[in-house]
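Note that one protein chain is taken out, while the other chains of the complex remain in position.
Then we have chain A:
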Amino acid sequence: MTRSTAADDLILGLTRVVDLPGLTAAAGAPLGADDIAAVIGEADRFCTEVLAPGWQSADREAAHYANGRVTVPAQYHATMKAWIESGWQGVAAPEAHGGQGLPHAIWTAVNELASAADMAFFLGPILTAGAIDCLDRFGTEDQKARWLPKLVTGEWPGTMNLTEPQAGSDLGAIRTRAEPLGNGRYAIHGQKIYITWGEHETTDNILHLILARLPDAPAGSRGISLFAAQRILDDGTPNALRCGGIEKKMGIHASPTCVMLFEGAEAEMVGEPGRGLNAMFAMMNAARLAVGVQGVGQGARALQLAEAYAEQRVQGGRPIAQHPDVARMLNEMRAITLAGRLLALEAAAALDRHHLLHDEAAATRLALLIPIVKSWCSDRGVDVASLGIQVHGGMGFVEDTGAAQVLRDARIAPIYEGTNGIQAIDLLVRKVAKDDGAAMRALLAEVAATPGLAAAASRLQDATATMLALQARDADAAQSLAVPYLEACGWTLGGWMLVRAAAAAPDRAPLAAFYLARLLPRATARCLEIEAAHAGMASVTAPAAA
């Protein structure tokens, strides 16, 4: 099968599969195929030449905490400087505040390339992008003017302070308090945990976004508001917040995961009182898409390492890449990675269609795709990373090759930004059941019209009907099947994307054929699981015969 690089595939996907040139032309700011190729080509260069080389040494050096200070790998000071100078932070940021205002699909492609190059580093810029998005939508003009220019260049990174010890998946349980200071400002008191890049000294300042409660706020999620606090105040003095320690983790060792202690930190409210979670939800699509893309990026890195190793490792008189089982693993890695990459672009293009063309149908499609991209792509990233180790044999288990690091790093993506279990419930309850399956049926009708996918689409239509019936009758039983349902959707939509890629570029046809023959049956297996479990449940819950 023809080899292509991640950048080639991203350019193909953006220009000919999700038709970004057409979309941007309709929006009045045309971005031609040449422009897309130039932007992605340069992003690829920056990522492979600046970010990727230090990835392993950064992992070995790791982030550390001592005497109240967080240190990240020494090279990250130069990396951060290069990142800021490069201007890539501003890809999709508003032009009014120094960004380039490019489509989210372009940022999604940059995100994949950069996450593949150095995921631990790039978590910082991803969170900054989220903070930019949030302030742009909910900040006052004054807040935007003060903060956005710094965030858009990357000079001030942004963080997201949501999680607390008792409030993980359930953010309604947040206890951090915000006391009004009387001057329109607030003092934040409380403890946040697992805060990514919460503290470091690679930049002059950090802008923390924090979920907290006002004194008179009702219990639960309606009582939560959003605040922003600078690490260093405008007068140059440190704010009353600090890092209380960092976690020892399975992976992303170079990314400091901080306990953040707010001890009366001065903050401003962002948006309306009691609307903090809504503000978070508004940026959740982009944030969840970004985490799915991390899975794709890790898969791509695993594939790149495995392909290179399999070509030069000789066993039984030939390079292992030529042994049928190793070729099978490499093809699985290629097919899954390309499917996930294109599915993420499809979601990103839906986001752009909604933003740029105010297309409400695109918003509905996006809502449906987001939990699938977040979960399916991040889970597949772990699978592909594991296959990458297998291709290496013993050397995969040894740290030197980097294959092991990819798996360690990839493993976080199914957990944060809403666990994959929570995503599956979101898909079933908030997305599919909400309109009684209408949006999903419309999507599957498109899939059914794609060559080679009619049977898979019809099987998934049936599974959808089963899930809806079960959800109406026994919500807990339905939730116990939410993950298999999401997986069936993911494997089916992955096939849909590859068939479309093959139609746009015939050299991708062998990979699409491989996927349909050897990977699409995994969707069937999940549909069978749903039907079998459903039949079993029916017999258990059916009333005894009179």
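In the analysis below, a residue touches a chain if its C-beta (ideal position, glycine included) is under 8 Å from a C-beta of that chain, and two chains touch if they have at least 3 such contacts; residues count from 1.
The rule is simple: contacts and distances are computed from a predicted model.
**Q** Could you tell me which of "Electron transfer flavoprotein subunit beta", "NADH-quinone oxidoreductase subunit F", "L-serine dehydratase" or "Sugar ABC transporter ATP-binding protein" is the UniProt name of the chain missing from the displayed complex?
**A** UniProt protein name of the non-displayed chain: "Electron transfer flavoprotein subunit beta".
**Q** Quick one: say which of A:Gly87, A:Pro273 or A:Gly452 touches the chain that got left out.
**A** A:Gly87
**Q** Based on the whole complex, identify which of A:Gly41, A:Gly68, A:Pro218 or A:Pro238 touches the chain you can't see.
**A** Only one of A:Gly41, A:Gly68, A:Pro218 or A:Pro238 touches the chain omitted from view, namely A:Gly41.
**Q** What is the set of chain A residues that contact the non-displayed chain in the whole complex?
**A** Here the touching residues of chain A are 2-5, 8, 34-35, 37-39, 41-42, 45-46, 49-50, 82, 85-88, 90-91, 100, 507.
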